[in-house]
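Here the structure comes first, spelled out in structure tokens, and everything after it is commentary.
Omission of a single protein chain aside, the complex is shown with its protein chains in their original locations.
And now, chain A:
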Amino acid sequence: MMRFARSEMRLIAGRRRNQAGLAVLAAVPILLAIAVRLTESNPRGGGPPSFIDDIVGNGVFVAFAALTLQLTLFLPLAISMVSGDAIAGEAHTGTLRYLLTVPAGRSRVLAVKYFGLVFGAFVAVFTVAVVGALVGMAIFGTGSLTTLSGTQISLGAGLLRLFVSTVYVALGMSSLAALGLFVSTLTTQPIAATVATMVLTAAMWVLDAVPQLGWLHPWLLVDHWAAFADLMRDPADWGGVWRGLSVDLGYAVVCLLAAWARFDGKDITT
């Protein structure tokens, strides 16, 4: 199983398009830091915390800001791309029939595929956070952090909260990957699976933006994704994060079961 999993990680990491996607994800915090550096303006606007305003005070906030910015589009897009490819891509190139006649076992293929996607999600999200923190600290320097509540916490405590936030975002992306994996078992066209997953994500963002649908918001996968911001309050507010994790878990379990039910009996004709 470990050999198969390592092979899957190598396959994902070796894809040119995945490498290009990772480069784009890494470029955002760099661009963000440069843009803030060039303007040096620090207008504190209204609305939810974006962390952009805090960057000048401490470079670590570049990581928080980049995570927040990329949550809506780039990270889900990257996950949609990789997860859409998972089963549908193998089916499209015909390699799936050879994997299954090895025999790799259908449940085993699905498990390894999901493991690979979780690996991909963690690599993607940690790339954003690490590049953001490094570039931010290089450009803006560091020191103690000002929390959203206005108090100061030490750099060590701040980095720890960044680490927890990054894991939280990665788990949210892993949940989306389960959705993508399910969609990927429905088709033999990887592009179709990617687009469908992205459309579902975008639809959830749209629903999440309609206040009249407030009753629905707690059930949307994307609704809690930004809840890690509350960890930067003093004291840290874990409520949203725990609710978010339970929603992530719910989506992941349902989607993985659906993927398994679909894939286990599927006729492989490609």
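Rule of thumb we're sticking to: a residue touches a chain if its C-beta (ideal position, glycine included) is under 8 Å from a C-beta of that chain, and two chains touch if they have at least 3 such contacts; residues count from 1.
By definition in this document, contacts and distances are computed from a predicted model.
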From "Sigma-70 family RNA polymerase sigma factor", "ATP-binding cassette domain-containing protein", "AAA family ATPase" or "PqqD family protein", the hidden chain's UniProt protein name: "ATP-binding cassette domain-containing protein"
Sole residue of A:100, A:134 or A:258 that reaches the chain not shown, by the stated touch rule: A:100
Chain A, residues in touch with the chain not shown (by the definition above): 1, 3-4, 6-7, 11, 14-16, 93-95, 97-105, 108-109, 265, 267-269
